[in-house]
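Shown below is the structure under consideration.
As you look at this complex, bear in mind that one protein chain is not there, while each of the others sits in place.
Then we have chain A:
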Amino acid sequence: MDNDLPLEKIAISGPTLASLIQRFSSSNGDVDGLLFGHVTQPTPANLLDDDFPSSSSISSSIRSDSPTLVANITSFFCSGTLSSFYDSLGQLNISALNRCSLGNGKDDQQQRLIGWFVGRRRTPLRPSMREFSVSSSLSSKTLETLNFSQNESISISPFPNFPPCVFLLLSSPLSDQLIHTHDYRAFQFRRSSEVFEPKSIDVINIGPAFRGHYGAFSPNSQFPWLSCAMKDFSSSPSREMEIVSEDDKGKEESLLSLKKIAKEQRGLDSCAEGFEVGRLSKLVGSEAVNYTLEVEDLYGKMLAKLEGLARLVEKSSALVLEQERCNIKLRNKVSGLE
């Protein structure tokens, strides 16, 4: 049973924490959201030799009691408001929860829902009445009931039934200070004893001092897993870089994964616009001059596309801002401020 194992600590990468704090400190009011990541069991540094069989059973039993698990927070979703996936009693709204975690935790065992967070300005750094209730409801849900049941991921995941019991609380000091201070505290909600256990936070940062950390840390990016290297796992790293054009080795793969690969390949091809890797050979030799012109033309088109995209983003941002203003007005109207 691994559904209420104690955590030793909670690890979060510097950029993830910074981005979380930024989201909170730039919002006008209080915010909440979900935390994604995975649970790992680092190899203990002090492995003992089994020279004394009589004592080894005792020492191993002691070791199993002491917490050795680490929860790694790799990404988050910030709702931008409070009570985004629960009601005033702290009971979960499952459909809202699924909506919030869309795109995260579905099919990636490295990115499962492992907890939630609240950022509330100028309040004590202690869980509130409602936060207790939300954590209690959230950590009593197993992945199945939360509709994250992807059989393959559960079989791969090291701790499939580990509940989303991590709670991160962000705040700022009660009194105004000259120095901007961001307070945060992490807890693990223990189902068996119904208590919040404060846990230390390991901020994994970039730099030589943290090289050791990164050895055990597996960073994640949102970039999709490209099927380029799917053909042969036993092959050398250099061969993995080759693009699968002749799909003769994929025969053993199921039809489903073939389709998936084909779909991703099509996506790649449409971006390449006929400039597939095979043509790279033309960069040398007699056709090089023509080819360079073609490539430059492609780059020009790409830049134009990017500019168009930037303009689209700008327009939609303006719309979002306008809507946000409208919302504030409506809210003020409801609370009788107008």
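The rule we apply is simple: a contact is a pair of C-beta atoms (placed from the backbone, for glycine too) under 8 Å apart; a residue touches a chain by one contact, two chains touch by 3 or more; residues count from 1.
Everything that follows uses one rule, which is that contacts and distances are computed from a predicted model.
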Inset, instruction - Out of "Vacuolar fusion protein MON1 homolog", "Cytosolic Fe-S cluster assembly factor NUBP2", "BRISC and BRCA1-A complex member 2" or "Cyclin-C1-1", flag the one the UniProt entry gives for the chain missing from this complex. - result: "BRISC and BRCA1-A complex member 2"
Legend entry - Residue of A:21, A:82 or A:258 touching the missing chain in the full complex: A:82
Legend entry - Of A:9, A:121 or A:282, the one touching the omitted chain in the full complex: A:121
Legend entry - Those residues of chain A which, in the complete complex, touch the missing chain: 25-30, 81-83, 87-90, 120-124, 126-133, 136, 174, 194-196, 331, 334-337
